[in-house]
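After the structure tokens below, expect a handful of questions from me.
Removed from the display is one protein chain of the complex; every other protein chain stays in position.
Chain lettering (A and B) follows the sequence in which the chains are written, and residue indices restart at 1 in each chain.
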Amino acid sequence: MKKLSMLMLVGVAAYMLVGLAPAVMAEEETASISIELFTVNNTWMLVATFLVFIMHLGFATLESGLTRSKNTVNILFKNIAIISIGLLTYALCGFNLMYPGEFNGYFGFAGFGIATDAAGITSAYNEGYTYWTDFLFQAMFAATAATIVSGAVAERIKLHSFLIFATLYVGLVYPIAGSWKWGGGFLDQKGFYDFAGSTLVHSVGGWAALIGAIMLGPRMGKYVNGAIKPIMGHNMPLATIGVFLLWLGWFGFNGGSVLSADAGAVSFVLVTTCLAAAAGVIGAMLTSWGIQKKPDLSMALNGALAGLVGITAGADVVSISGSVIIGLVAGFLVVISVIGLDKIKIDDPVGAISVHLTCGVWGTLAVGIFSPEHTVATQALGVICYGIFCLAAATTLFGLLKFMIGIRVSEEEEVLGLDISEHGQEAYSGFQIWTTQ
Amino acid sequence: MKKLSMLMLVGVAAYMLVGLAPAVMAEEETASISIELFTVNNTWMLVATFLVFIMHLGFATLESGLTRSKNTVNILFKNIAIISIGLLTYALCGFNLMYPGEFNGYFGFAGFGIATDAAGITSAYNEGYTYWTDFLFQAMFAATAATIVSGAVAERIKLHSFLIFATLYVGLVYPIAGSWKWGGGFLDQKGFYDFAGSTLVHSVGGWAALIGAIMLGPRMGKYVNGAIKPIMGHNMPLATIGVFLLWLGWFGFNGGSVLSADAGAVSFVLVTTCLAAAAGVIGAMLTSWGIQKKPDLSMALNGALAGLVGITAGADVVSISGSVIIGLVAGFLVVISVIGLDKIKIDDPVGAISVHLTCGVWGTLAVGIFSPEHTVATQALGVICYGIFCLAAATTLFGLLKFMIGIRVSEEEEVLGLDISEHGQEAYSGFQIWTTQ
Partner (left out) sequence: MKKLSMLMLVGVAAYMLVGLAPAVMAEEETASISIELFTVNNTWMLVATFLVFIMHLGFATLESGLTRSKNTVNILFKNIAIISIGLLTYALCGFNLMYPGEFNGYFGFAGFGIATDAAGITSAYNEGYTYWTDFLFQAMFAATAATIVSGAVAERIKLHSFLIFATLYVGLVYPIAGSWKWGGGFLDQKGFYDFAGSTLVHSVGGWAALIGAIMLGPRMGKYVNGAIKPIMGHNMPLATIGVFLLWLGWFGFNGGSVLSADAGAVSFVLVTTCLAAAAGVIGAMLTSWGIQKKPDLSMALNGALAGLVGITAGADVVSISGSVIIGLVAGFLVVISVIGLDKIKIDDPVGAISVHLTCGVWGTLAVGIFSPEHTVATQALGVICYGIFCLAAATTLFGLLKFMIGIRVSEEEEVLGLDISEHGQEAYSGFQIWTTQ
């Protein structure tokens, strides 16, 4: 804890210093569009920002709903911490790592802090929105990547290890990886396409989730004598609230990625997004109903997310029927992936790897299939480049943390639950809960 | 289950085919307004769409909060399924049934699927929004009608029977009925007025809710030896979240029904909407406080919804004081209706019939009272036409389902709860819950 506090204080202090002497100045170019259009574009981007913000509540509720009540405080704490750390680190360095301006295509940095001068406030950053809107929208995205990891490592990771990991992953790994495509880097120049982040956000989070789940090992009691013992989530209404909020948030995630309020583009993207989500539910529902002979709520919920992750890479370039097929296949894949990971004993309490990595890869490749302007080969190149970098980065970070301070709580703490052992606080004070939970 | 899967697959397959050869092309007319105004109108309609979307979470939480914990997974499953089925069927046929263009005023169909061509994306569909926005906003509305039914038949209906009913009601009944007014059909030509759907949405759902509740019969233990035994909802915070989200969603439901961002019209509608909701709370609170001698939370919550349903038909044409009176009366009516239905042993677990049908009829007639341009007679004509059609349609659908596959679960399943019997899953794993619940 001491170490963590130190690390944070150093970060905060660094921020203070550079914040006072902002390194980046918004360019004072005149907007080539009317003030009216600029204002509506900016307003739309802010609304999209709010929607992406609320995804963090969606992740918090989904993740806590699908896990046990004895680890709920811990999960909620992680989620309020991640959005806060994410916003501050993105202001400190992430934004300028991800959008460095002219650079070599692999790594660039425009300096610490964000601008506070009058130019940054009043002048037009681009045709769509102000410099501040740009920062805030991107910052909300950035924090998402770490939140994805949170679900896969839930119920057994040490809190401070996770917070250090999240800080570095959001502050350094995500923006550097992001610069390769959205910052105009080498993958952008190679024609790789990822509209709103099936790969840049979801698989970047998903790869780290995979490594985290493997390095931590499964929760106690999950795989016993070769049998898979399901550990049920403790609050399905909470999980359902999470999925609806994430779906809502995706209107901003994908709709905002148009980067303007362009009526045709935004509304088209939202139709493909919605139909893919709906098809994802149907796909997962039918698949799990067929396999398990029961209509499974968790699978239906994850089906919606699967469809949403799947459509994210190509929401603007596929056809209506393409979006439905992408969603259906994503719904099928998420169920197969959840079952498959369990078979090879990779324990992912909320299905984050299946939703964000499996369907993130599918969605990225699907652009090559359903959009005539892109090829599967180029898309696969992007998937592979991000996979290698994220696997290396996540393995290094988790490995160092494991070596230095450990990443898994003790058996006693895991049995007791992280709420009591890490926080000394119960999530449902007064309720009678079976001790095994 | 097999039958259901088949039915769905056929639907999905049909969609795939027609989706690939879209039948409807957006007209390539030039917008007569500035690109700026078109963009802000479209942005507003999208925001309204998001708000109507979140109503589905509102319904899911309200309905599960007001019922027993042993049926919670079932209710959540129905709600995530309905929005998904609703969106897909509306894309397949609903949209083109409801807005068929020129037709005989009673039934018209513009073909399967929705357009995906460049014209649909870029050209101006009308002065308010694009073709895609139009579809998405209307699709969110459509799914609402089936969700209303869900509450009244909760805790005892067979899942697959309900899903088939919902699919047909959203895909066929709702859009055909809708075409009579909003599609320019015979009731529109007769001067019937329903701004945002007190009748077209709420009573259409409400009539089916009534038929469903009657044909299923009351839940076991609700009416014993002539006495009414209240069955309490299991989670009042969840129900309260539901009502606040529905109120929020109504800003889009009514505000979006202006069909543009017109500042005066939208803001006026939102003021009448809000004051009616507030007055509904006060009306229901005072009525139930007077009758039951206790301030009843469920009644106060339903009062808000009553006021909202009541103002929906005339939000744009009544005065401020008119909106307050409409809300107060709606709040009074919902309490009386809930008590009255219980007296004649129609068991509606969440009060859906009282909120959506009773107050939907009241709100529609109130337009004739509080708006000088409309008459109670014309409004009553509309109420009656929709009543006859919906009663016939709902009776036919539920009757066929009852005859063919049954609509009510067995006594054992009802006692056990639908979560375990239909889904094999508990909503609150680990919590100790009294067995009678």
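FYI, a residue touches a chain if its C-beta (ideal position, glycine included) is under 8 Å from a C-beta of that chain, and two chains touch if they have at least 3 such contacts.
This one's a predicted model, so the numbers in the text were calculated from it and none came from an experiment.
One of A:Asp188, A:Glu413 or A:Glu426 touches the chain omitted from the figure, and that residue is A:Glu426. Of the candidate positions A:Asn96, A:Thr130 or A:Thr240, contact with the hidden chain is made by A:Thr130. The missing chain, though absent from the display, is touched by one residue of B:Leu172, B:Met220 or B:Ala265; that residue is B:Ala265.
Interface with the hidden chain, as seen from chain B, comprises residues 34, 36-37, 40-41, 43-44, 47, 51, 68-69, 232-237, 240-241, 243-245, 247-248, 251, 255, 261-268, 270-271, 274-275, 277-279, 281-282, 285-286, 289-290, 293-298, 300-301, 304, 319-321, 324-325, 328, 428, 431-434, 436-437. Residues 1, 5, 8-9, 12, 15-16, 19-20, 22, 34-36, 38-40, 42-43, 46-47, 49-50, 53-54, 56-57, 60-61, 64-65, 72-73, 76-77, 79-81, 83-88, 91, 113-116, 120-124, 129-133, 135-136, 139, 159, 235, 238, 241, 422-432 are the ones on chain A that touch the missing chain.
One rule holds in what follows: only the chains that are shown with their structure count from here on.
Note on chain placement: the centre of chain A and the centre of chain B lie 33 Å apart, centres being C-alpha means.
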